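All remarks here apply to the structure that follows.
Omission of a single protein chain aside, the complex is shown with its protein chains in their original locations.
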Amino acid sequence: MLTSMPTFVQVIEFVGTFAFAISGIRLASAKQFDWFGAYVVGLATAIGGGTIRDLLLDVTPFWMTNSIYMVCSALALLWVILFGKYLIHLNNTFFYFDSIGLALFTVVGIDKTLNAGFPMWVAIIMGTMTGAAGGVIRDVFINEIPLIFRKEIYAMACVAGGLAYCLCMQFDMSDTLIQIITGASVFIIRILSVKYKICLPTLKGNNV
Amino acid sequence: MLTSMPTFVQVIEFVGTFAFAISGIRLASAKQFDWFGAYVVGLATAIGGGTIRDLLLDVTPFWMTNSIYMVCSALALLWVILFGKYLIHLNNTFFYFDSIGLALFTVVGIDKTLNAGFPMWVAIIMGTMTGAAGGVIRDVFINEIPLIFRKEIYAMACVAGGLAYCLCMQFDMSDTLIQIITGASVFIIRILSVKYKICLPTLKGNNV
Partner (left out) sequence: MLTSMPTFVQVIEFVGTFAFAISGIRLASAKQFDWFGAYVVGLATAIGGGTIRDLLLDVTPFWMTNSIYMVCSALALLWVILFGKYLIHLNNTFFYFDSIGLALFTVVGIDKTLNAGFPMWVAIIMGTMTGAAGGVIRDVFINEIPLIFRKEIYAMACVAGGLAYCLCMQFDMSDTLIQIITGASVFIIRILSVKYKICLPTLKGNNV
């Protein structure tokens, strides 16, 4: 479905993969991982969600047919090695890149699942997994409780995007328009929830 | 094989899924997970084992064809949110529900594996995984050493149930009878081992 505008989508896919990999590599470097470990964590953050999705859908994992994801993660590692100490000034930029990646990955996950013949509710789960499961694998690798289970609206932005997709399908919209609205929903909800510090309620552990 | 008594099996499957999800949600709430995180941990506890089994058997993961598991886990979350502080009085009830779930999941896992054409020893492994692997994923998500690797007879009850299944197959029993004997073996071994505090020996770390 995304083939109507290959170059533009490829650019955001590269930007998103790069931003996801950077997030993994930075957290790995905070735990003194070596270059190999940092690369694997960065790669897992970038491609982990889509890999689980493809295993569940029983299709060939997307990164096994195109080496761009390996290259992109290697460039992210090189970037951190060379410019690591300036990265903190780019935090805001990477936050936007990461949100762009989250939006695109959600749309790709939903499309791929619907194309495989599954119903909408499965597609919403797969879209959310494509966007958010890589971060869970990253946090398991660095031996921390997954961030998205405790803080911030992250995966819920993907779910909201999925609901927007579902809603749009009720109207007679083109595929491209549905994808843009979905991606924009994910992006905007993610940005606003961080800006206004909107969180989900926490379960109180002492009661249960 | 279980289709001969659909309603009854569906009821225990719902009860088991609910009890497994509750166990995940309660442990997540002890670590201050938000509602989304608790839902994911509850869901992973309930469907994680069967998902790994289905990936290994190369069939569509069972929860992707029926949304009841998502709904059941959502109800478990709602229950903990609403009645969390009374849950401690129900510990005993949930222990029985969890054991019923363990018994059923083991039987389902064995049947599905044999139907896929694998030998009995693979079926025993898959039955054990269906029952016990969800709890391992749960403990990885909350960043604890998996409970079933250190304490109590849990997975071993599934293995024993698998051996009972294997034994029953030597006699000319109906499928339903074999399933009932298998499930009862898992349930009784689990209950008795907790009541009489029967554990497996522990390896002594200082020696190796």
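By letter and in written order, the chains are A and B; residue numbering begins at 1 in each of them.
In this text, a residue touches a chain if its C-beta (ideal position, glycine included) is under 8 Å from a C-beta of that chain, and two chains touch if they have at least 3 such contacts.
None of these values were measured; they are calculated from a predicted model.
S.K.: Among B:L43, B:L77, B:M156 or B:I178, which one is in touch with the chain left out?
M.R.: In the full complex, the listed residue that touches the missing chain is B:M156.
S.K.: For the chain left out of this view, which of B:V11, B:I68, B:M169 or B:C199 touches it?
M.R.: Selected residue, touching the omitted chain: B:C199.
S.K.: Which residue numbers on chain A touch the omitted chain?
M.R.: 25-26, 28-38, 40-41, 51, 55, 58, 60-61, 64, 67, 70, 80-81, 84-85, 87-88, 140-143
S.K.: Residue by residue, what part of chain B touches the chain that was omitted?
M.R.: The missing chain touches chain B at positions 55-56, 58, 118, 121-122, 125, 136, 140, 143-146, 148-151, 155-156, 199-205, 207-208.
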